[in-house]
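I have a structure here, written as C-alpha cells, and I will follow up with some questions on it.
Excluded from the complex is one protein chain; the other protein chains are retained at their positions.
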Amino acid sequence: MTVADAVFYILAVIAIVSGWRVFRTDSMVRASFLLLLSFIAVGAIMLLLGAEYLGIALFFMMAVEMMVMALFMVMFMMNPAGLNPMNMVHQPRVAIGAGVAVFLVLAAVALFAQFPRNSAPSALDPVRSLGRELLGDSMLIFESAGVALLATMIGVVVLSGAGGRFGASDVGSRPPGLTPDAAPAGPPEQEEAASGGGHHGH
Amino acid sequence: MGTDLLLPVVVLFAVLVAGVYLVQVFDGIVASALSGIPARDHWLAPLRRGAWLWLQQDITTEHPDALNWRLAPMVYFTLAALGMAVIPWAGQVVAADLSTGIVLWGSVEALATVVIFLHGWSANAVFPLLGAYRYVALGLSYILISMFVLIGVALPAESLKITYVVLSQQELWNVVRQPLGLPLFLIVGLGIAFWGPLNFADSADLAGGTAAEVSGPHRLLWTVARSAMLVAFSAVAAATFLGGWLGPWLPGLVWMVLKMLLVLAALLLLGRVLARPAPERFLTFAWVVLLPLAFLDLVWAGLEAL
Amino acid sequence: MDLLALLIVAVIALLMAWLLQRPSLRRPPLAPYPQRAPFLGGGTVDSHAWSRFHVRYYPMTLLLIAFEMEMMFMYPWAVVYVEEGIKALAEMGMFLAILSVGIVYGWRERVFRWQ
Partner (left out) sequence: MSWLQRMAGEAPVPVYVARGIDASHDDLAALALDANIELVATPRHAAVLLVVGTVPAKFHDGLRRLHDQMPRPATTLWYRSRPLPEFDAPHTLSKTDRLAPTLTDLYRTLYGRTPQPVLLPDRPPAPWRGLGDYGQGGEGMMGGTPYGRPMAMTDDDLRDGLQLDALGFTLGPFFGPWAPGLLMHMSLQGDVVQRVSVQSPPFPQAPPTVFGAALRGAVPIADLELARARSHLFGLAHSLETAGLRSLALRTLAHAARLRPGVDIGLMRGWLRRCGLFASVPPGCGQLTRTQAIRIGGTAARAAGQPMDARLEDPAYRRLGFSVIVQDAGDCRARWRQWLGEIEQSLALADRAAGENVYTDQTEVVETPRGRWRRGAGIADASAVLEELLPGMEWSEAMATIASLDVAAGEPGEGGEP
C-alpha cells in the first residue's frame, strides 16, 4: 500500500463518517460544516485522482455554499444550536432501505464493471483542456449556463429582496392563514383595515 | 525528493514564524509613531505579550461549542500555512507547485470565512456572535473581488500556477501592468485578516467581537493566526503583483522577503490610519464600487494581454 | 508530490497551532460559573446567544452563489485566453455581459443594502 492509498482510505472514512454525522448532530451549524468536511474529503480524493482543478474548485464552492446554507438553516430552524436534543431523521425505515439499495447497486458497479485501464497522459493539463472545451464544442452549453444563472439571479432578487425601486415588496400581499379559514398570518396591515377591504383587488 | 520537499517547507515555516513576529513588531512601531507614545522596546514587546498570554488562564464560555471553539483558530492558522504552500520562494523553491495555485488561494479565502464565523458562533455569547455574522457578509463579498483580480494576473501568465505568474512578470511587474489590481487586492488582504479598517469580526464597538470572550493561549493562537494570514496574504501579493523572487543582484528569496515586508508595511500602516466603516456601508461599497472596479481591472488585464 | 507537500504543511501547521494552545494531557477543570459568564460590562444575558439570527443580507448571499458559480468557469478560461485570443475575449465578454445584467438588476433593486 502506498502513501496515496493510505491517504485515500483515510479521506474516504472521513467523508463517510462526517456525512453520517450530519444526520446525528443537533446543531444546524455543525451539520452544515460536517457536510462541508465531507465535501472537502471528497475534493481531496479528486485531487488524488489528478483532477487538480475540480478538487480545489470543490473546496472553494462548498465553503461558500455551506456557509450560506448555515446562515439559512440557523434562520429557519427552531432551536438552531440543538440545545434541546431533537430527532433530525424522518421516515428512517424508507431512508435506510433506499440507502442500502443504492449502496448495493453502486458497490456492484464498482466491483463488477469493467473500467478502462488507460491512465491519463502525463502531459495532460486538465485546466487547459477544460478551457479549450469551454471555448470549443461546449460553448453553447457554457453560454446557456450564463443565461440560466442570470435567471437564477433575477429569481433570487425577486423572491428575497424585501425592498426595491417600487417600495417594499410585501405591500399588497397578505400571507395565508396558519389554519384553514383563519385570519391572515403576519402583522395586520393598517391601510387595508382602514379601507375595509379584504382580499379584493389583489 | 528529500531536499526538493524539505527546503521549501523549511523556508515556508521560517518565513511564517518570522513574519508573524515582524507583523507584531511593525504594528507596534506604527502604533507608537502614530500615537506619539514611545514604547519601551518594540522588538521584545511581542514576546513579552506572548509570554503573558501563554501563562494566562484559558476560560471557555458557559456552554460553548467546545470542539469548534478549539478548532477554529487552529484551522485558521493552518489555512494561512496552506496558502503559503503554493508560493514560490525562489525559482525552484516551492512546496507545492500546483497547477491551480491561484484557485487554492481562493479557497483559502472562502474557508477562512467559515472558520471566522465558527469562531464567533461557537462562543455562544452576544458580541462574538454579532462579529461572526458581520464578518460573513463582508468575507463573502471579498471573495469575488479577489477572484477577478487574481484571474487578471493569470491572463498574461496563461496559467493558474503562481510560478508562471511570477515568470510572466519578467519584463514588467503586474503592479504596473494592471494598476487597479494591487490596491483592490490589498483591500481583500485587510479583509480576510480582519485588520484595521476592515476589522469587522473583532471590532472595538463589539468589545473585541469574536475574540471578546477569549483569553490565554487561545487568544495567543488567534492573534498569531491573524498575523499569519496577513503574512500569507503578503506572500501572495508579492508573488502575483511585485514579481516574486525576480530582481537583480540579490538572491531570489531575499527579493521575495523584501517585497513581502513592503506589502506588510503598507497593510499595517493602512490598518491604523483608516476608520472602520459601518459594515452595511462597506458591503454596499464593495458590491457597487469595488466589484465594478475589479471587473474593469480584468478587462484591462485582458486587453493588455492580447 | 505536490499533494504530499500540501499534506505535510497542513500537518505541521495543525501541530504548531495545537501546541500553541498549551495543551495538557489531563483535561483542565472547568472554570467556575461566574468566570464563564459572558461579558456584558457587568450586565447579564436573558438567554443563550444561539438563536434564529435575522441577518439582513439574504439576497446578497444568494446572488453571490450564482455569481461565484459563474466565476468558476473563468479560471479555465483564463488559462487559454491568450492562445485563443479574440474568440475567448468575445465569448467571455458575452458571458460576463449576461451576468452583469443580474448584478445591475440586483443593484437597482437595492439588494446590496442590508435590509
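Details
When the chains are written out, they are named A, B and C in that same order, and each has its own residue count from 1.
One rule holds for everything that comes next: a residue touches a chain if its C-beta (ideal position, glycine included) is under 8 Å from a C-beta of that chain, and two chains touch if they have at least 3 such contacts.
Note that the structure is predicted; figures quoted are calculated from it, not measured.
Interchain touches from the omitted chain, evaluated on the whole complex, reach A, B, C. Touch with the chain that is not drawn comes from one residue among B:Leu55, B:Val176 or B:Val289, which is B:Leu55.
Residue-wise, the contact with the chain that is not shown comes from A:Met86, picked out of A:Met86, A:Val105 or A:Leu159.
For the chain missing from the display, the contacting residue among B:Phe77, B:Phe117 or B:Tyr133 is B:Tyr133, taking the whole complex into account. Panel shows chain C; residues 32-35, 37, 39-56, 114-115 of it touch the chain omitted from the view. One chain of the complex is left out; on chain A, the residues touching it are 75, 78-79, 83-86, 162, 170, 175, 186-187. By the touch rule set out above, chain B reaches the unshown chain at residues 30-32, 34-40, 44-45, 47-49, 51-52, 54-59, 62-63, 126, 129-130, 133-134, 196-197, 199, 203-208, 212-216, 219, 272-281.
FYI, only the chains that are shown with their structure count from here on.
Located most centrally within the structure is C, per distance between chain CA means and the overall CA mean.
Separating the centre of chain B from that of chain C, both taken as means of CA atoms, is a distance of 14 Å.
Rounded to whole angstrom, the centroid-to-centroid distance between chain A and chain C, based on C-alpha atoms, equals 15 Å. Each of the following residues of chain C touches two or more other chains: 3-4, 48, 50, 53, 55, 61, 64, 67-68, 75, 78-81, 103. The multi-chain contact residues of chain A, meaning those touching 2 or more other chains, are 53, 57, 60, 64, 68, 71, 81, 83, 125, 127. On chain A, the positions that touch chain C within their shared complex are 3, 7, 47-48, 53, 57, 60-61, 64-65, 68, 71-72, 74-78, 80-81, 83, 125, 127-128, 130-135, 139, 142-143, 145-147, 149-150, 152-154, 156-157, 160-165. Contact residues of chain A toward chain B in the complex are 27, 29-30, 33, 36, 52-53, 56-57, 59-60, 63-64, 66-68, 70-71, 81, 83, 125-127. By the touch rule above, chain C contacts chain B in their complex via residues 1-6, 8-10, 12-14, 16-18, 20-22, 28, 30-31, 33, 35-41, 45, 48-50, 53, 55-57, 60-61, 64, 67-68, 71, 74-75, 78-83, 85-86, 89, 92, 96, 100, 103, 107, 112-114.
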